[in-house]
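Take a look at chain A:
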Amino acid sequence: MILAFLILIPICGGVLAWTMESRHPGTARWIALAVLLGNLGLTALLVPARFDVVSAVGPFLISLELAWMPALGIHFHLALDGLNLVLVFLTHFLGLTALAAAWTEIEHKIGFFYFNLLWVLAGIMGVFLALDLFLFYFFWEMMLIPMFFLISVFGHANRTYASIKFFLFTQISGLLMLLAILGLYFIHGRLTGRYTFNYLELLGTPLSDVSGMLLMLGFLMAFAVKLPAVPLHTWLPDAHTEAPTAGSIILAGLLLKTGAYGIMRFVVPLFPKAAAAAAPFAMFLAVIAILYGALLALSQTDFKRLVAYTSVSHMGFVMLAIFAWNQLALQGALIQIICHGLSTGALFFLAGALQERLHTRELGRMGGLWAAAPRLSGMALFFALASLGLPGLGNFIAEFTILLGVYQVSKPLAVLSALGLISAAVYSLWIIQAAFHGPPQPKLVLADLSGRESAALLAMLAALVFLGLYPQPVFTAAEPALTHLTRTAATQKITEAVPAPPGENPHASP
Partner candidate 1 sequence: MELLWLIPAWPLLGFLILTCLAARLPRIMAGSVGVGSVGAAALTALLMAWDFLKHQPGRNAFTQHLWTWLDVAGLHLEIAFYLDALTLVMIIVITGVGFFIHLYSLGYMAHDQGYTRFFAYMNLFVAAMLVLVLADNLPLLYLGWEGVGLCSYLLIGFWYTDPANGYAARKAFVVTRVGDTAMAVGLFVLYNQLGTLQIQEVMQRAAAAWPAGSTMALLTALLLLGGAVGKSAQLPLQTWLPDAMAGPTPVSALIHAATMVTAGVYLIARTHGLFLLAPTALTITAVIGAATLLLAGFSALVQQDIKRVLAYSTISQLGYMFLALGVGAWSAAIFHLFTHAFFKALLFLGAGAVIHALGGEQDMSRMGGLKQKLPLTFWTFLAGAASLAALPLVTAGFYSKDLIIWQAFASPRGGLGFWFMAVAGALLTALYTFRMVLLTFTGPARTPVHHPPGLVMRLPLLVLAFLSLTAGFLETPHSLGHMRVFSGWLHTCLPEAGLAAGREAYEILFELLAGLAALCGIFGALRLYHPLAKSRYSLPESLRQYWIKGWGFDSLYDRLVVRPYIHLAQFNKNDFLDLFFVFLAWLAKTGHQTLAATQNGRLRSYAWGLGLGAAAIAAMVVLL
Partner candidate 2 sequence: MLTIPVSHGLLLAGILFLLGFVCVLVRRNIIFILLGLEIMFNAAGLAFVAAGARWGQPDGQIMFLFILTTAAAEVSIGLALVFQLVHRLHTLDIDQADGMKG
Partner candidate 3 sequence: MTNIIFYLAAGVAILSTFMVITRLNAVHALLYLIVSLLSVALIFFILGAPFAAALEVIIYAGAIMILFIFVIMMLNLGPPAIEKERLLLKPGMWLGPGLLAAILLIELVLILTGPGSATKAAEVPPRAVGLTLFGPYVLGVELASILLLAGLVGAFHLARKERND
């Protein structure tokens, strides 16, 4: 039941925060804080001594299955394995930082803000935990609407445009996924006579080449938009730029990750053959995303927009890794998911802090801030370095393992994406130069980081350093889950009697 509580508590907390708004608006913050801390404690309870539990269905540490609409084969089915656990931790961690960012930034409609914040987090948690495709889709949509409100109600000047763009992109792609889910449901039902949305039962549904590819693309579209993959990324800069700081942190840190998680958990295991066929193309797009995002980031003049494009570049690594589909790359992708969430989240946090102080995001109107706010600038330097993949920080571990893994699958793509390391250096250092170095501005009064802000950023910093020097806990936690996923995909491919000799890597690009 703990799993259900993880989702229910934020939902109830959100409602409570909203209802309290009229009487005590400030309490919403404390409610949100209590909810997140409580949830974090609950999650900590779930950490097992060993991750490699043996179970018939997979390495699930704990699962929950309640009948919801049994006539249609819909169940409230949540399960947790090492992979989810890491992501749920990340959700809470970034939720707390978002809370810290919003603490003073949001002054109106406070209750409604925290309602949305908590509901987004609940939706994300649901997405990470759901093992019933219908439930998954339910949560997928559930995180969309509050996010839309976060942008459209609490965002900056151009928020309406950005929020509608965000909504259209995700909604349309989500509908494609719904179609694919239903398609899979009916194909599976017709073949076996059991109409069910249960992920574990749907695994291994035999599909013809064409229908497999179509269904796979339906899923992939939804996840590729979220990820975002070039050329479906254009909603992201607008949404990130216009969202309030907390919204940007959640967007970059968590929402994008649901796309990556979806590909890992659903696309490849459900449609291994189609995914293998699409892999070279997807990996190519991912490399384009890495280089293209980095190129665009360099020319941006808006701090948040710049960081948004770096997300495109970094998430390209994730997509590349997932479609390379070997243990090394997948582990790297997971670390990249975490570290990108932390480093980019922190950069958005800093952008928000700057905007709160300077009332601008334009890099052209910054410069020389180091003298006025050394702690803030030092933090920015640190996270910019994290984002360029400095060894010793988690991002390096991620990129290194990803590229090592990808190199085993496709040498040219690995080399090309390594060029992204150079361009990452170019844009990351440009942020520092444009905002913090340069001639100091006279008469600039800039408050340095407050205790609350410092605490949030220090926590992220510590996490990145820890992951950079000792990422093994994450690897250990995710290892059984990822092994299981790769094995599921692999066995299916063999049972489908593809005339490919076993042992040959089916993902190798031509």
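Candidate entries met the following condition: all candidates are chains of the complex that A comes from, given by their letters.
Going forward, a contact is a pair of C-beta atoms (placed from the backbone, for glycine too) under 8 Å apart; a residue touches a chain by one contact, two chains touch by 3 or more; residues count from 1.
Because the structure is a prediction, the values reported are computed rather than measured.
Candidate 1 is the partner touching chain A in this complex, chosen from 1, 2 or 3.
Only residues 165, 230-231, 233-235, 237, 295-296, 298-300, 326-328, 331, 368, 370-371, 374-375, 378, 385, 390-392, 396-397, 400-401, 403-405, 407-408, 414-415, 418-419, 421-422, 425-426, 429-430, 433, 436-440, 469-472, 475, 479 of chain A touch candidate 1 when the two sit together in their complex.
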